[in-house]
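What follows is a short report on a single structure.
Removed from the display is one protein chain of the complex; every other protein chain stays in position.
In order of appearance the chains are A, B and C, and numbering begins at 1 in each one.
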Amino acid sequence: MSGKSFGEDEPDMNRIPFNIRLVLPAQLTIMAIVVVPTVILLWLAHTDWQPTQNIPWFDAEFYWFWNFYDLWYDERFINSVFRTLFVVLVCIAAELFLALGLALLFLDEWPWRKVAVSIIILPMMIIPVDAANAFFMLFNERGPVNHLITVVTGDVFEFSWLSHPTWAMVPIMLAEIWQWTPLMFLLVLTGLMNLPENQIRAAIGLGASPARIFFRVMLPLLVPVISIAIVIRAIETFKIFDPVYILTRGQPGGATETISMYMYNGAFVYFRMGYIAAAALLVLFVVVSICLVLSKPLRKHG
Amino acid sequence: MKGADSGDVKLELRNLRKVFDGVEAVKESNLVLKRGEFLSLLGPSGCGKSTTLAMIAGFLEPTSGEILIDGNPVTHVPVQKRRIGLVFQDYAIFTKMSVRKNLLFGLEAQKIPRVERDKAVDEFAEKLNLKGLMKAHGGDLNMSEMQRVALARVLVTKPELLLLDEPMSNLDAALRASLRGELKRIQKDLGQTVLYVTHDQIEAMSMSDRIAVMNLGENLQVASPDEIYHRPKNRFVAEFIGDPPINMISCRVAGSGGSLRVSTEAHKDMPFEITAVSPGDYLLGVRAHHIMAAHGAFQGSIAAVVKLVENFGSEHVLHVTYGQDLMTVMVRPGFARAGDSVHVSFDLKDAHLVDRSSGAIYRPDEREAAA
Amino acid sequence: MRQQKTWQTVLKRTAVIVAAVFAFFPIYWLISTSFKPFDEWANWPPIWLTDNPTLQNYRIVFFPDLAREFAAQQDGSLDYKVSGSAWNAFKGSAIVSVAATIISVAFGTLAAYSIVRFKTGGKNYPFQFLTVRMVPPIAVVVPMVVLFSILKLSDTYFGLILAYSAFTLPFSIWMIRSFIDDVPAELEGAAMIHGMGQFRAFLTVTLPLVKGGILSTALFIFILNWSEFLFALVLTAGNVVTVTLQVANYVSASSGKLYGVQAAMGTISTLPVIIFGYMIQRHIVRGLTFGAIKR
Partner (left out) sequence: MSQLSVKGLNVSYDDLRALVDVEFAVEEGEFFCIVGPTNAGKSTLLKTIAGLTHPDSGTVLLKGQDVTRSQPKDRNVSLLFQNIALFPNLTGFENIAFPLRTAGVAESEVTSRVKELGDMLKIGHVLDRLPKTFSGGEQQRVAIGRSIAKQANLLMLDEPLTNLDARIRTVLRIEFKEIHRQLGQTVIYVTHDQVEAMSMSDRIAVLHEGRLQQIGTPDEIYNRPATRFVAEFIGQPPMSFLNAELTQVNGAVGIEIGGIRFAMPGIGQTKAHAALPDKLALGVRPEAVRVAPAQSPETPHQAEIIWVEHLGSMSVLDLRFGHDTLRVKVAPNNPISAEQTAWFGFEPRSDHLLNPETNLFFR
């Protein structure tokens, strides 16, 4: 921890150097709330402790790796993992596509540009729970979405989205896409605005067509910004919980459970804390290692 | 070095004008550029030279006026179709491509067949000694490499006209000196018509066949470097060209008709041949190397105190007191030190009589003022 | 730059309008439902704009006895969770969010200063804070429940404040770090050369210039705390109630039937976030990308 610091000769110099003391409060808070629980997790994951057994968690019978074994064959857990990956992929792809399209519309100056940007980024300024709340109302049987479909298709359409095992995922994903496309839009727009103007002008001067300029010059230059946007959105979408809890709570029968929802139900509805701790440990390990690999663009750009 | 051969006109501007919300950035420009000629647009930042360049290249819509290349108007032709080569101040190398890809970009855009493309690229890589750099990545070139790649990338498409926007301003002085020669040699070999924008008068003086000195959007004078230096049309041109800048000594003209008398604070009643000048307050423009200096007094000299000595190595420039203001005098090294007193004088035939208000310059051999 | 043909611009503008409508419609629906009287809540076909708006839903949200009376009329008993007044939820959210923001920004500023000026911990040290943000909260909340029960922190304000501070510290460290980077180091250097110690120079020179940035960071962190849901859901059991919890309770309690009241609660709860969000609109990108991308 010895950076090129030279605060050593502060008058009231005790053991800990000045710059370390500056960092301690932040470091200790995080240690207490993140690192200590992870250690508890390591213990808990190897037991099948359930609070309903009314014995303290440290007396729980040691269960070795059986939790992991059961997880491997736990149909519901595996489905929730793949379902979450599916949601992440669909949402990121949709958000990026919409954001790129929208950003290109905002490249040049025009009269109502500022107002339009403010409206477009409104969804981002809402509490996620309320966004889900709004979509809950939009997608109920007698809600405006069904009404629109009825008007469009001509016959009455009273489909109950939120209780259908597969179609229930649509409102969840739409809520996520609706809320976070504006962020992706801002990121891509910032990337486009900071493009080196002269490289584009040079390409035009050399007689290149708009398409060639976009794909051969602009897009490669956008790669760093887009990769940061994808990394950040992937991390956030993987943790998706609020829309799922509000819209379907994972029902019907776990058909719409993402990992977070599965673990919430497992731990706080069925109270199988030990078993879910094992799942948590697995997820923690996988996510953190992937993110360290993915964060290279952030590191290069940070 | 005489101007380009008579040949036909490559670029013509017909009272080209640009107004930015009320401010005339470029006033009625009527430049003419012959085939193979090297013309510089020289002026301080904000004088409208880059605006003129942007209009010629097509990135900026002129408020009025016409731009003709080889006689046909291109004012409303889109940038891609004007076949104009453009090198930017920051070179604008495609940082995500290799040097070879940079050079091929223009030819690929114009759908030139592959064989021809590779031949042209290799030819110009040779000319600008980029052979060893072809595989290098566009992002990690140094300044002079970037400049050469930017030049090659444009020249390979054999443009009708080459526009250079201050390509040397972020290079070190030593590098600039060698690159000036190289750029001029390439321009000569290819017979390439060049419009060169710069604020550095040494670059303009050393490379141009003709220079257009601009200020506040106006072409003040368009002539050969020699003409611009020795017979400047007005005060701005005289003060902008020449290092150290020309001395402007306030003076008063008296008498009338044939025998005019000019007197400054220190020199009284010097005879002056110009006839068409009315008496009154004027300025005398005298270059540092036209001023005579000696340790002892001599005919027509006055005493002056040396405030600062600028050491250029091969000569020194003394900043001496002359009446209220300072005057620069070019002398041999070691002639004097700060604090010494020297005697200075100058010959009126080397001086330019400058009108205080209009800035116009009168010269002995011209009848009326060269406005 | 290029002279665009008119039909191109028309197409572009309509696309923008369509996007704006899609962005605005859900919020419009929430707000308009919050003004609908009871009988228009679940009407078919749905009423897009009520012609007899009422504040009844807002009154119910804030005055529980009115809510109980209303429930009696509708011959359904109102679930105990929503019988509490929204004031309690606003109070809870305010206390937790403000306290957690102050801790997070204060600790974050000190850490950011140490990282920028002293390069503490080398180049990779700041990235370990990011991994905290990468961890899915659910994976940590399970053991936290256990830890909080040992430390007697469950269902306490202090417990939630601690959790929120820890999880927003990565944002505040990285965001304030990028604001400190914007201030030229020479300013502090000049103060040190003219007789000040390193930290005193930071306090007198850099801090005043970074005040605006720190305020924006604080607002940004406040929004994160105000909108948080999972920790509030798991680490509390009724004593501490936050705004997000109250909204969730309405949805689950009446299986979503109390549309009007639910919409009213949703509208008021998200108001502060909209206001503060637009106040720091310029810095939102910098915040959410940890200072990597600045407008």
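The definition used in the following text is that contacts are C-beta pairs under 8 Å (C-beta built on N, C-alpha and C of every residue); 3 or more make two chains touch, one makes a residue touch a chain.
On a predicted model such as this, the values are computed, not experimentally measured, just so you know.
Trainee: Of the residues listed, C:17, C:55, C:150 or C:193, which one is in contact with the missing chain?
Mentor: Only one listed residue reaches the unshown chain, and that is C:193.
Trainee: From the listed residues B:146, B:212, B:251 or B:309, report the one that touches the chain absent from this view.
Mentor: Within the whole complex, the residue contacting the unshown chain is B:309.
Trainee: Identify the residue among B:101, B:158 or B:180 that touches the chain left out of the display.
Mentor: B:180
Trainee: Out of B:205, B:283, B:331 or B:361, which touches the unshown chain?
Mentor: Spelled out, the listed residue whose C-beta touches the missing chain is B:205.
Trainee: Even though one chain is hidden, which residues of chain C still touch it in the full complex?
Mentor: The missing chain touches chain C at positions 184, 186-187, 189-198, 205, 208-209.
Trainee: Mind listing the chain B residues that contact the chain we can't see here?
Mentor: Its contact residues with the unshown chain are 1, 172-174, 177, 180-181, 184-185, 201-202, 205-206, 225-226, 229, 241-245, 287-289, 307-315, 319, 326, 330, 338.
In this text, only the chains that are shown with their structure count from here on.
Trainee: Between chain A and chain C, what distance separates the C-alpha centroids? Give it in angstrom.
Mentor: 15
Trainee: Please compute the C-alpha centroid of chain A, do the same for chain B, then give the distance between them in whole Å.
Mentor: About 58 Å, centre to centre.
Trainee: Taking each chain's centre as its mean C-alpha position, how far apart are chain B and chain C in Å?
Mentor: The answer is 59 Å.
Trainee: Return the residues of chain B touching two or more other chains; collapse runs of consecutive numbers into ranges.
Mentor: In chain B, 59, 79 touch at least two other chains.
Trainee: Which residues of chain A touch chain C in their complex?
Mentor: For chain A paired with chain C, touching residues are 1, 3-7, 10, 18-20, 22-23, 25-27, 29-30, 32-34, 36-38, 40-41, 44, 57, 98, 101-102, 105-106, 108, 110, 116, 118-131, 133-138, 140, 142-144, 147, 150, 158, 178, 182-183, 186-187, 190-191, 210, 225, 228-229, 232, 235, 238-239, 241-242, 245-246, 249, 259-260, 263-264, 267-268, 273, 276-277, 280-281, 283-284, 287-288, 291-292, 295, 298-299, 301-302.
Trainee: Residue numbers of chain C touching chain A in their complex, please.
Mentor: These residues of chain C touch chain A: 1-2, 9, 12-13, 15-16, 19-20, 22-24, 26-27, 29-30, 33, 42-46, 48, 103, 106-108, 110-111, 113-115, 117-122, 125-127, 129-140, 142-147, 162-163, 165-167, 169, 173-174, 197-199, 226-227, 229-230, 233-234, 243-244, 247-248, 251-252, 256, 259, 262-263, 266-267, 269-270, 273-274, 277-278, 281, 284-285, 288-295.
Trainee: If you look only at chain A, which of its residues touch chain B in the complex?
Mentor: 196, 198-199, 201-209, 212, 216-217, 220-221, 223
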